[in-house]
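Attaching a single structure in structure tokens format; questions to follow.
The complex is shown incomplete by one protein chain, all other protein chains being positioned as in the whole.
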Amino acid sequence: MAEARTPQAGRDLDRIVFFSDAVFAIAITILVLDIRVPEGLSPAELPAQLLDLGPRYVSYVISFLVLAIYWQAHHKVFKPITGYDGAMVWLNVLFLMAVAFLPFPTSLLGEYSEEQISVVIYAVNAAVASLLLVAISWYATSNHRLVGPDLDDEENRIRRVQGLAVPVVFLLSIGVSFFSPIAAMYSWLLLSVTDPLLRRLWSRQ
Amino acid sequence: MAEARTPQAGRDLDRIVFFSDAVFAIAITILVLDIRVPEGLSPAELPAQLLDLGPRYVSYVISFLVLAIYWQAHHKVFKPITGYDGAMVWLNVLFLMAVAFLPFPTSLLGEYSEEQISVVIYAVNAAVASLLLVAISWYATSNHRLVGPDLDDEENRIRRVQGLAVPVVFLLSIGVSFFSPIAAMYSWLLLSVTDPLLRRLWSRQ
Amino acid sequence: MAEARTPQAGRDLDRIVFFSDAVFAIAITILVLDIRVPEGLSPAELPAQLLDLGPRYVSYVISFLVLAIYWQAHHKVFKPITGYDGAMVWLNVLFLMAVAFLPFPTSLLGEYSEEQISVVIYAVNAAVASLLLVAISWYATSNHRLVGPDLDDEENRIRRVQGLAVPVVFLLSIGVSFFSPIAAMYSWLLLSVTDPLLRRLWSRQ
Partner (left out) sequence: MAEARTPQAGRDLDRIVFFSDAVFAIAITILVLDIRVPEGLSPAELPAQLLDLGPRYVSYVISFLVLAIYWQAHHKVFKPITGYDGAMVWLNVLFLMAVAFLPFPTSLLGEYSEEQISVVIYAVNAAVASLLLVAISWYATSNHRLVGPDLDDEENRIRRVQGLAVPVVFLLSIGVSFFSPIAAMYSWLLLSVTDPLLRRLWSRQ
């Protein structure tokens, strides 16, 4: 049974959003723990060893940006939502489980950056998380289940397509990884252009 | 001396709830730190070593779900609460101490998943946490001590029984663990059905 | 230049309090990371090794309770505060620096529980933190600098004495540690009775 936006439902919803934000903030801030300073080196060895950590800096930046994109996407999905029910709370828990797991494939990508298996595990994790966010969005907006009456249906349709673009990019990158793991990683950069691109394509129709 | 829901008491209560939510969010997000990427492997060894981490993925999922269930249960317990006093604050601190400890038995379960002792320590920790949550609920609602006058007593009674089901499942699983530690772990899945089951049984009376 | 409680000052003050609560919640929740599961043991060795972690469980409980006491004391100190200035913000930063450091002596106490040096470092850290909290309280309430006009001066005086009791207990325990480190640790239990004891002594005057 869904609870409509009464003051109490609003407070509960705030608590769900706050909890999600906190999980995002923690996951994004503990990424750095994976870049460990090598101990006991002589001054002469240090610069080369710090350069050797290169793939770990890259995976830090990638995951920071991916988590920031997901946080903002979560933000946009929850913006029109005015109520909640058990199913939505559980979809959100599963979404957060995938988000909080990302430091593991991040670490894998930093340690074994040229292996296909690292890229595939990362892409699967990211795709699962984004599909769960799509599921939250569809569940909440279908039949205006958990949103107010003033939801802009046209806008909502664009957002659904934009939301689907994220798992599509990650799943396609799995195919690319069979040819080149590095190229698959760079294909994730497409995420930075899908939102404006899809909006333009849409409005041209 | 209990403080009733004045604007100040409400702000204090918000701070208690916020603090609890933050502890939950941190405990749930640092679970992944226990799944460490094995270092220095050859590409050929990597897939097998990642599969060997199997029990750690399982314990991650179990603890994420257990903490999510407890977070929601805490949510429901605090919903009708409109005031606080020293005893309630301390019961909540003890509850959070048990919640924040859960990453340790999670790690134990991931490393020694087939040992009875891992399952027993996990179940005891989880049972203690849920009993403390039951204690908060009972303390707050007895004689309407820390709740408003519009508490639905019938609803409250169902919730108490539902709350007690959680430690009962964990304590029973200790008995099961003498025959099979794995079966004891799977018995925790009962937690996903106790709430609707008990509500149906109750309403049939 | 102190800013009085306007809506903006209130929002800023909330941000300071929120930040402090978050630091407390993180410090208290990462304590468990210090209790590491021993790896690669045979099933027969496991129970004995888990018992050997005994002092770590004790230091976890001690620090969880100490941080919970400090969080509540921080809570009480900030309750009457309605404004802030640069000096108060910096005193709070120094207080949080001491609070966030506590996991280190906790770890020391867990690893070297019978050494005097562990107890002394812990006590000094805890005493410094509580003295800084006393300083915040005195600074804010002197000449009603950062509090509203309705501060109860009598109540404020009791609270100051209660606040001073915390560093006094920790500093005295340093003396005790010269005879017995363990006895010094147990003397910290006095903290659980100083608040009501001092209030009773005060009101008898």
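Order of writing sets the labels: A, B and C. Residues in every chain begin at 1.
What we mean here is this: a contact is a pair of C-beta atoms (placed from the backbone, for glycine too) under 8 Å apart; a residue touches a chain by one contact, two chains touch by 3 or more.
From a predicted model like this one, the values you see are computed outputs, not experimental measurements.
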Contact set of the excluded chain (shown chains only): A, C
Chain not shown: contacting residue from C:26, C:50, C:69 or C:88: C:26
Which of A:22, A:91, A:166 or A:185 contacts the chain that the document leaves out: A:22
Where the unshown chain meets subunit C, residue by residue: 8, 12, 15, 18-19, 22-23, 26-27, 30, 33, 89, 93, 96-97, 100-101, 103-104, 107-108, 111-112, 115, 117, 121
For subunit A, residues in touch with the removed chain: 17-18, 21-22, 24-26, 28-33, 35-37, 39, 41, 43, 46-47, 50, 60-61, 64-65, 68, 71-72, 75, 79
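The rule is simple: only the chains that are shown with their structure count from here on.
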Pairwise touch network: line, ring, star, complete, or other: line
Where subunit B and subunit C are represented by their mean Cα positions, the distance between them in whole Å: 26
Distance from subunit C to subunit A - Cα centre to Cα centre, in angstrom: 37
Where subunit C touches two or more other chains at once, by residue number: none
